[in-house]
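Omission of a single protein chain aside, the complex is shown with its protein chains in their original locations.
Should a chain be cited, it is by its letter among A, B and C, assigned in written order, with residues numbered from 1 in that chain.
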Amino acid sequence: MEKPIHMEYLLNELANIKVRNERQRRMRLDVPSKELPAVLELLKGRAGFMHLSAISCVDWIDENQFELVYHLWSNQVSTLVSAHTRIERDPGVYLSVYDLYKPAAFWERDIHEMYGVFFEGSPDMEKFILTEWDGPPPMRKEFDSEAWVNDHFDWQNYRPDWLQEIEQEGGGIAILPDEQRFSRKAEE
Amino acid sequence: MKEFPVPVQTAEDPSVKKQSGNIFSNVFDELVRFAQSRSLFMLHYCTGCGAIELPPAMTSRFDMERLGIQPMVTPRQADILLITGYVSVKTLKRVILTYEQMNAPKYVIGICSCTVNGGMYWQSYATAKKLNDYMPVDLYIAGCMPRPEAVISGLRQLMEKIKIGEANSWQDYFKRYDYYLGNQQRLFGETWQTPTDIIGESKHYSLHTPETEGEHTRLLELHQRPLEPLEMRLGLSEKTEDR
Amino acid sequence: MRAENYEPKQHPPSHEYELNFGPNHPGIEGNYALKVKLHGDTVVSARADAGYLHRGFEKLMEQRLWIQNIALVPRICVPDPSPMEVAYSMAVEQLCGLDVPERAQWLRVMQLEMSRITAHLFYFGGHAATTGMYNPMFWGVADRDLVLDLFEELTGGRVYCIYNMPGGVRRDIPEGFLDRLSRLLDYLESRLPEYDNLFFTNHVLINRAKGTGQMSQHQALEWAVTGPNLRATGLQCDVRRDDPYLVYDELEFDIPVEQGGDALARTLVRRSELQQSIRILRQIIQRLPSIKGPIRAPIPNPLAWNVPAGEAYVRLESSKGELGWYVVSNGGQKPYRVHVRGPSSMHAVQVLENLAKGSRLEDVAQIMFSLDACPPEVDR
Partner (left out) sequence: MHIGLGELLIELTLMPLVAFIVGMLMVLMMRRVGARLQRRVGPPFFQPLYDIIKLHSKETQISHGLIHDIGIIMAVGGYIAAETLLPVPGMNGIAEKGGLITLLYVMMIPSLGLALGVGQCANPNGSIGISRALTAMLAYDIPFVIVMAGVAFIYGTTNLVEVINIQQEGGIAAWGAVQMPFMALAGLFALQGMLGKQPFEVYVAPAEIATGPMVEMGGKYLGGLFVMQCFQLYTASVLYVTLFLGGGENWLFLLLKAFAVLLIPISIAFLFPRFKTDDLVRLMWKWPVLLGLIGLVLINYR
């Protein structure tokens, strides 16, 4: 689908932006992190992108970057714009767009507790879902959920007494301890 | 590796009781057990996705009330704690608080595979894998999720167990409190505590055994502080009054 | 605690007090908590507390194969699971450039609309029960069960169907299914007047629901309210129409709108939507036999399936609002990142907190249920 004309004009005003029309009614913008708030403001003010559908965060650990994706929908031009921007993973600080989009408060709070990205100017950076979690931000790629599970939980006993009796009598299928799901008890 | 016995009471307990008492108290006990089995109030607490199959089981189509099972609202009123599916760590704390508030005899039913072994969330950092580490479970109903028929048939089994006097796993919580508390502390941290004085109650109901107290309860005493009302954080709404 | 040990706690004198709605409270939908501060009967401020249903779906999905995730995704929203699997499948198809056969698309629409009916029937009961009327719940859940029976026949699962897979659907309809569906629709339509008499035109209910949890259209747009809750403020806005997917652009249906933006309007919108879903299903019953062809596109070996690198954002209209799925692949066998935008993550947090503020204690539960907030979508 062709972009509506005024979208083209609009996007021409912006330098440093890569525009890709991926699919029908989908448009991908790659924006440098400094210019993103301005781009969003322009999109909201000039093309009716009123609806912030979501803010996603992707952890590109190999490049040591977080990618923030702002999904915006406009009924005026019937297009979903995904504005991508990359920030450095290390301080992990970015600007909040709460003054433009109220729903950003939830998404930024969510990204903060799942990835540890801090948004300056967001109304509330307190924990929401993981209030009783004291580990690292779990959605980061370096967090190994399976290891954490093995560390903190026991597995159900897959060899109850009655099954062991059967095994001793020559029936059943004996599962060797090292083939079972590992757990604290097996390590001891 | 210390193996803990699976908390299932054998059928011998009631028969021992039967011989010791006189005939009237036996009849009375039996009547009480029968009434207990025919009147089960289950706690209205949806801990997970299995809760979606409870409304069909309760309402017009399967109608649990004809078996004397009805939902109750607060833990004080309830007999059955239905753990309907995965329990996240945050929920598990509430579940334990809830369980300790209930009046015995109380029964715990783990519905859905997730309560048995973590189910499809076995890799998840947020859900508990094995419910009977944290509280004694009377009955598991496996399935993802079990159909209402399965739930009802499980409840019928529980009723049978109550009728013959086998469903006293609640005593196990008093008798082996140290074990359960140890598992809870391992997951929630050393400072974990509940407002209920389990040791005191176990003494009061003469369910105190050597295994009630141990290293974990000593740890608890070390950290126990008087109960404070929970802090409420209401910052957001006040900050953004004009929203 | 024994009576002799009991020491009543002294609280500081205050005109305001705090009350926890949930997580174990019948006035809360699912396992969720709302902490409210009250002055008399008026809510001064409310604060949502989620995470009781957190399973770390997005993390789990990064650890499993593309095809394995199909079993995982419906669990994200328990009362209305089908849109989840459709959305995920569509996202994977977009990444791979798979073309879904037309018949599969029709079958998907059928599943989505049936799922919408079940969710709405459940919703009516929930809303009625918060106001103390339990009959609609008993009836609604029983009628919903009949739809679930058809789901079971079609897919083998009552609630979690796992009917979709990237490329299409798993199996074709059984013989005589469309007749049974048609009979069920007749039955549901014949039940609607009874629901009307009992529930939708009940004076006491109207008295209670009118003006409760009212939001203006402007507020709704600002808070990113979507779906029936937005349509209850008078805006005709539906992803099925604005951003059509599957075969919705070939189907005729109205987008019901109510003015008012209160709990009553939200309920009435859903009642009309139920009728529209029945209408859509009738069209499907008519059209489906004439659409021949396969029900799924061939896919590579699913156990060693490298989905091409890329990203896709799929929007869907679930029974609760706009559902968004953002899926990123780096060309591996597992998704690199999946992000779910549940409509309730807006409704159950920001909107609920704002609507509850200033309302009465009696209405808090009603506001939550009338927004049709689904906590597992928030927690994921």
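To be clear about the criterion, contacts are C-beta pairs under 8 Å (C-beta built on N, C-alpha and C of every residue); 3 or more make two chains touch, one makes a residue touch a chain.
Keep in mind the model is a prediction, meaning the values are calculated, not measured.
Asks: In the intact complex, which of the presented chains make contact with the chain not displayed?
Replies: B, C
Asks: Determine which one of C:Y52, C:W66 or C:W139 touches the chain that has been left out.
Replies: C:W139
Asks: For the full complex, which residue in C:G27, C:G157 or C:G310 touches the chain that was left out?
Replies: C:G27
Asks: Which of these touches the unseen chain: C:L34, C:L60, C:L205 or C:V307?
Replies: Counting the whole complex, the residue in contact with the absent chain is C:L205.
Asks: For review purposes, identify every residue of subunit C that touches the missing chain, sorted by number.
Replies: The missing chain touches subunit C at positions 1-3, 6, 8-9, 17-19, 25-27, 41, 128-135, 138-139, 142, 198, 202, 204-205, 207-208, 360-362, 364-366.
Asks: Spell out the interface residues on subunit B facing the chain that's missing from view.
Replies: Spelled out for subunit B, the touching residues are 31-32, 34-36, 38-39, 59-60, 63, 65-66, 68, 73-77, 79, 101-105, 201, 205.
As a convention for this text, only the chains that are shown with their structure count from here on.
Asks: I'd like to verify one number: the distance from the centre of subunit A to the centre of subunit B, where each centre is the average of its C-alpha atoms, in whole angstrom.
Replies: Roughly 35 Å, centre to centre.
Asks: Indicate the whole-number Å distance between the mean C-alpha point of subunit B and the mean C-alpha point of subunit C.
Replies: Measuring from centre to centre gives 30 Å for this pair.
Asks: In whole angstrom, what separates the CA-based centres of subunit A and subunit C?
Replies: Taking the mean C-alpha position of each chain, the two centres sit 22 Å apart.
Asks: Hey, what residues on subunit C touch two or more of the other chains?
Replies: Answer for subunit C, listing residues that touch two or more other chains: 51, 54, 56, 59-60, 63, 379.
Asks: For subunit A, which residues are shared contacts with two or more other chains?
Replies: Expected reply: 102, 131-132, 138, 143, 145-146.
Asks: Enumerate the contact residues on subunit C facing subunit B in the complex.
Replies: 1-2, 5, 9, 11, 18, 20, 23-26, 30-31, 35, 37, 45-47, 51-56, 59-60, 63, 71-72, 75, 78-79, 122, 125, 137-139, 141-142, 144-145, 148, 158-160, 353-354, 357, 376, 379
Asks: Can you check the complex and tell me which residues of subunit B touch subunit A?
Replies: 1, 6, 89-90, 93, 116-118, 122-126, 128-130, 133, 183, 186-189, 233, 235-236, 239-240, 243
Asks: Show which residues of subunit A lie in contact with subunit C when the two form their complex.
Replies: Per the touch definition, subunit A meets subunit C at residues 23, 25-26, 28, 50-54, 56-59, 69, 71, 73, 75, 78, 80, 82, 101-103, 105-106, 110, 114, 128-132, 138-139, 143, 145-146.
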